[in-house]
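For this view, one protein chain was removed and the others were kept in their places.
Lettered A, B, C and D in written order, each chain numbered from 1.
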Amino acid sequence: MNVGLEHYLTVSAMLFCLGLLGVILRRNVLVIYMSLELMLNAANLALVAFSRFNENLTGQMMVFFIITVAAAEVAVGLALIVALYRKRQSAHVEDLTSLKL
Amino acid sequence: MVLPDILFYLFAFLTLLFGALVVANPFSRNPVTSAMFLVLTICAMAGLFVLLNAFFLAAVQILVYAGAVMVLFLFVIMLLDLKEEQRRKINLFGIVTGTGAVMGLGFLLTKTIWGGDLNQSANPRVIGDTKALGLELFTKGQFLLPFEIVSVLLLVAMVGVILLSKKELK
Amino acid sequence: MNASLIVLELAVGLLGLVVLVQDWFTPAKDRRTLGYGAVLGVAVVLLYSFFAFDGTETLYAFGNAYVLDGLALWFKRFFLLAALLVLIMATEFSDRFESGQSEFFALTLFALAGMMFAASANDFILLFVSLELITVTFYVLVSFLRRRVESLEAGVKYLILGALSSGFLVYGIALIFGASGTMNFNELAERVAGNTTGASSKLLFTGILLVLVGLGFKMAAVPFQIWAPDVYQGSPTPTTAFLAVGSKAAGVVLLMRLLGTAIPDLAFHLEKLLMAMAAATILYGSLCAIPQRNLKRLLGYSSIASAGYLLLGFAVMNRAGSSAILYYLAGYLFTVLAAFTVIAVVVEKAGAEDISALAGLAQRSPLLATSLTLAMVSLAGIPPLAGFFGKFLLLKAVIAEGVRWHAYYWLFAVAVVGVLISLYYYFNVVRAIYWSKGTTDLTPIPVSLPTKFALGVCIAGMLWLGLNPDGALEMAVEAVKSLKLVA
Amino acid sequence: MEPTLSPAGYAALTILLLPLAAAVVALACPCRDPERTANRSIGAIALGFILSLGLFFFAGDKAIETNFNWLSVGDLKVSFGLLLDPLSKLMLLVVTGVGLMIHIYSRGYLHGDRSYSRYFASLSLFTFSMLGIVLANNLFMMFVFWELVGVSSYLLIGFWFEKNSAADAAKKAFLTNRVGDFGFILGIILTWAALGSVNFTELASAVELGGRLADKAAGFSVLAEPLGKIFQSTNWWLVHPNVLVTLVGLLLFMGAMGKSAQFPLHVWLPDAMEGPTPVSALIHAATMVAAGVFMLCRIFFLLDIPGSHALEFIAWIGGFTALLAALMALQQNDIKRILAYSTLSQLGYMVMAVGLHSPQSAMFHLTTHAAFKALLFLGAGSVILACHHEQNIWKMGGLRDAMPRTWWTFRWGTLALCGVWPFAGFFSKDAILAAALDPAHRNIPLFVLGVFVAGLTTFYMSRLVLVAFCGNARSEEASHAHESPGVMTWPLVVLAVPTLLAGAVGIDAYLAKALPSEHAPHNEGFLNNLFAPFNHNILAAGFGLLAVVAGYKLARALYTNAGRDPLPDKLGVLAKMARDRFYFDELYEWFISVTQETLAKVADWFDRWIIAGLLVRGTHGTTELFGRALRLVQTGSLQTYAFLFAAGVVLVLAWQLLLQSPAH
Partner (left out) sequence: MSLLSSIFLLPLVAALVVLCIPRNYKFVIRLVTLGATLASMLLALALFAKYNAAPVENGFKFVEKHAWVNVSALKLDIGWHLGVDGINLGLIVMGAIVAFAAACVSREITRLEKEYYTLLLVMTGGILGAFASLNLFFFYFFHELALVPTFIMIGVWGHGENRNYATFKITIYLSLGALIALAGLIALYIQSGANTFDIVELTKAVKARPLPLAAQSLIFPLLLFGFGILVSLWPFHTWAPLGYGAAPTATAMLHAGVLKKFGLYGLLRVGIPLMPDGATAWLEILAFLCLGNIVYCGLVAMRQKDLNLLIGNSSVAHMGFIFLGIASLSIVGVTGAVVVMVAHGFLAALTFGLSGALREKTGTLEMEKLGGLLRQIPFLGAALVMAMLAGCGLPGFANFVGEAMVLFGSWRAFPLVTTLATWGALIIGAVYMLRAVRNILHGPEKSEWAALKDASAWAKVPFVLLLAALLLLGVWPRLLTDKIQPSVAAILTMANTKTADKAARPGDVKKAADEAKQRAVQPR
């Protein structure tokens, strides 16, 4: 059959779910963070696909911004993780439970 | 089945495969491998972008993500030199429920997507090349402001990173 | 395209830059002055906002991506005032940041700018970007006390969950764009009304819901509240305060825009969902707070409950409801900031965040005791303070809807239960203030002039909103005029 | 309505308010010198007595009514009203007269007590309330003073409140009276609801108005509908007018039961003897306990309505009380208690008289009884004082020589009480017996009962006299007894006069002007009155005297110089039961503890454990439990948070997309 918007969206949806799965299941903060990047990318894919099939570039502009923001976010996030690692010598989420209840 | 379609299936397959490997790699639980596979995922996605005529974004994807971001990741991993993630007790309940939730989400999304009321013009011909995007960005007012804000955001990120990672003064 | 409209945001952003730059030239010991400078600057901007705009007519800029109407202006002033008080608090607090006091001020200002942009966002891209500006800034602000592992941990938690929520947000935006082919709120509204969206309503709805997720996260509404207690507890008190007021309000204003401008014709489909969320949020916040001993965490739960009361207004989503939201928020601003200011001082003295740290506060500092008591009473929604009239308006709106649909009476009942439970823990705090078990040290706590000023403003605000609601309510009504609402 | 005060009205008002003034002054400014308080009270009542004399002789027989609008809401119109008719005038005389004597007597009796002024204050308060009952012109006012009388008696019985027995007695008296008042107020409410007024005159006219209809009771059928509500039906037998009117009558009578200590509410009176003896004399012999009888006479027209069967019931209650009390009196050894039981049985006589459609004879007996019973009590008081508060007659004896004046007066009182011609008691008692034989409502059983009780009375009084006064002293105190001071003995002498004469001065005839009675006895001058009983109804008089003689002989045979009571051996268990008052107190103790106390226990338990415990604390607990449980969600683990977040998203999406109807 002919590849249409649905197919791209499906791919992006699956990718999104994969990312989410990673966030939920992995314990290493870095990997969790990567999975988050996956989710963002899934969104990008969806946007690009839409903007292609909707005949306007706004979607792609959005992607452009998302990528930039994501870069910034990653920078801050990684710095944070490093700082925490310095304190805790661990990047495991189980070790982050001093705040609870 | 024409070439683009074949390519689509190819890239889609690769994207998902690599994505899966980022999340759950049966052979190694080393973050480095995850990072590497993330790079591959991104490259595969760049392919999909090309299929969607988003040439500029495909390039940016490779440059920024695979280039900058992932390098940053790897850099941090090296910095912290994370060992092979030693197997902790896998909490099965968590896995089951988690997967269940995600399944649910996936189901809902696909249900929506295949809900059959997508509007797609018959013969799309939007070309997302650098020139077009540039024009979009700098002629249409609606993108100017976000552009400026993003610059502030980057400044904030810089300040933040410096604050968080500079040596503690005793 | 009249770019001059963003003058307020520009001013704030520049102020931030100035603070950053000035940091080089000021020796560490009098960095505080920068803080006061920032306070002054914000104050000036706030005042200027009254001269520059009156918000009667709706102005657009940047290709309708940026709107300046009553609502936007109201919220800009709201954010400015909040930031003003938070900055005072931060300046008093700044000895705790062994380094980077001025960065703290600057970041607060950038977050403020983000919030002010958010107040004017009329386009999903702007919405996303300004939200991200707020969020990313808060990543830093939350984890600002690098010494304290709690602060960092809170930072990471906020980071991961925040990123997760923005992931959903982005995907939602994507779906909305896909369904409607536009990012602009007004166009979206037109297309929905004209139903030229190819009726891809399912896609659109999923998108809206995912955006709702992102905003719900900001407001700390169930089921996206999970981060709030930990982050409130872990982060530095000024940040917590700003998080509780500013970031929540940003979520509120964006949700108002979404429901009131972008999809006014579809909003009613969300009625049940919002009602359910409101009920769940109120109950969750109130119930969890019952056994809570940590002050900041307690306020975290209470802020969840407050989000629930705000959602009541969204569930009603008519003019009465939305103006009630604004009124409640205004009261919430003064109340919560008063509470956090006091807590900041007390915690700094006592070193503990447990309720028992308040023991004998009445003797140690009557001013702090009075302010905190008033704050608690106001939060509990008891006359003659702001909280009472805010809750009164919200509940009135709810009951009014009850005539149309009896489910609202049950919503009211839930709200009542929430109020009752909240009385329980608020009065726990009050009792702690006045009931010293004798053994505690009764050394008086000195209160600096700026703090006195801040508290004075808060108390005045609480009383003013409680005793003379007329003007403020008029303002709120004016503000929501620009939304498409049923009367 | 503006009060129109005739001179008589003024006088009555003065009589009423003087004692109140005395009491208020005593309480408000307790002056150093208690004597002054005493003098004030005595002065007040003395003035009252003089005024009442004036009223009695010069005010004429026409009823004078004075109304002050006291409360008027809707059609509940209550006036502070005074009614002066022969009935109240006579009663005024009795109360103030006897009261005066007892006031004076008290000065001696209580000399040097540390709450001297409190005593006189309460005494004046009592006088005020009693006069209020006498003068009240409507049921509501009467109830008001009724209660005040009750409380002042409470205060006086509990005068020595450090004594547990006194404190308990006071409480018991008040509560028992309250039971009667419960019926009384209900009766008043019903009367008001039925006839639309509480004023005696208006009520009478209302009854008359009903009288012009088929049955007078008809007025009461308006009560049928609300009462029917209780029984869920309006044509139940209970709502028949005759039943209703009887019901109202009996409810009102309950008040009298309480105050006049009629069976089954008689238990409080003997205990009331814990109070100072003058109090017993004034309140629990002469006046207050008579209030019930007075009230019955006041509202006689309500009891007398054809179709009402209240009177029969009243008569039997009275008769039974008379008998019961007399039997109890047989075996008492405490001098005051003997007198208390005799009071009970005399009150029984009076109530019986009312029940026998002869209120005037009841009032007659009330009057005479007031005189001689007061005399007896005061005499007993003087004896007790002489024996240093020894009250057991078996520890006395031979007092006749030690205290002659007391002895003489006491004997006169006894003769009068037994009903020996020509003492006052004879005439009034005879009138009652005659009423029992009155052809209009002849009641032979009650007549027989009355005669028998007369015999018993003579018996136990003779026993008292023989044991206490005759023979020789059985104890130290008795042997050293000496006459009391004049301030105490002179009242005895004064009271002895009416004890002798009151019978034949034509009181009954005077009463007949106020009270409805078939063949009104008319006053034919003192001498004729002396013999009137014999030629008017020889049967009654004869049997009465016979009973007296029999009783005296028996007592004489048993108790002359007896060292101890021979009766228990003869009567055995009956005597014991009599001594233990037929176990009524124990019965009531038990009954109350099984009913009211149990109810209270249950209610308290329910309150403590079900409402406050299970429901309230339960809710509180569950809420807190929810809180603690819900709180566990905040595990602090990022993964859990992420999962919950995702789950929340799925939840929201599912809710909206699957459950809600999708947009258009």
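Following the convention adopted for this analysis, contacts are C-beta pairs under 8 Å (C-beta built on N, C-alpha and C of every residue); 3 or more make two chains touch, one makes a residue touch a chain.
Please read all numbers here as calculations on a predicted model, not as lab measurements.
Across the complete structure, the visible chains that the omitted chain touches are C, D. When the missing chain is restored to the complex, the residue among D:L17, D:I50, D:A63 or D:A167 that touches it is D:A167. Interface note: of C:I226, C:L311 or C:L395, the residue touching the hidden chain in the full complex is C:L395. Per the touch definition above, the residue from D:I102, D:L195, D:A329 or D:A481 contacting the chain not shown is D:L195.
Interface note: of D:V151, D:V448, D:C470 or D:L657, the residue touching the hidden chain in the full complex is D:V151.
Summarising the interface, chain C meets the missing chain with residues 319-320, 323, 362-363, 366, 373, 377, 382-384, 388, 392, 395-396, 399-400, 402-403, 409, 412, 416, 419-420, 423-424, 427, 430-431, 434-435, 469-470, 473-474, 477, 487. Contact between chain D and the unshown chain involves residues 69-76, 140, 143-145, 147-148, 151, 158, 161-164, 167-168, 170-171, 174-175, 178-179, 181-182, 185-186, 189-190, 192-197, 202, 205-206, 209-210, 213-215, 217-219, 221-222, 224, 226-227, 229-230, 235, 237, 240-241, 596-597, 599-604, 607, 611-612, 615-616, 620.
By our rule, only the chains that are shown with their structure count from here on.
Each chain gets one centre point, the mean of its Cα atoms, and the points for chain B and chain D are 101 Å apart.
Chain C and chain D have Cα centroids separated by 77 Å.
Inter-chain centre distance (chain A to chain C, centres taken as mean C-alpha positions): 26 Å. Taken residue by residue, chain D touches two or more other chains at 631, 634, 636, 638-639, 642-643, 646-647, 649, 653, 657, whereas all remaining positions touch fewer.
Each of the following residues of chain A touches two or more other chains: 5, 9, 16, 19-20, 23-25, 27, 29, 32-33, 49, 51, 54, 56, 58, 61, 65, 69, 72-73, 76, 80-81, 83, 94, 96, 98-100. Considering their complex, residues 631-632, 634-639, 642-643, 646 of chain D touch chain A. Across the interface of their complex, chain A is touched by residues 124-125, 128-129, 132, 136, 139-140, 143, 146, 149-150, 152-157, 159-160, 163-164, 166-167, 170-171, 173-175, 177-178, 181-183, 229-230, 233-234 of chain C. Those residues of chain B that touch chain C in the complex are listed here as 108-109, 112-113, 115, 117-119, 140-146, 149-150, 152-153, 155-157, 159-160, 163-164, 166, 168-169.
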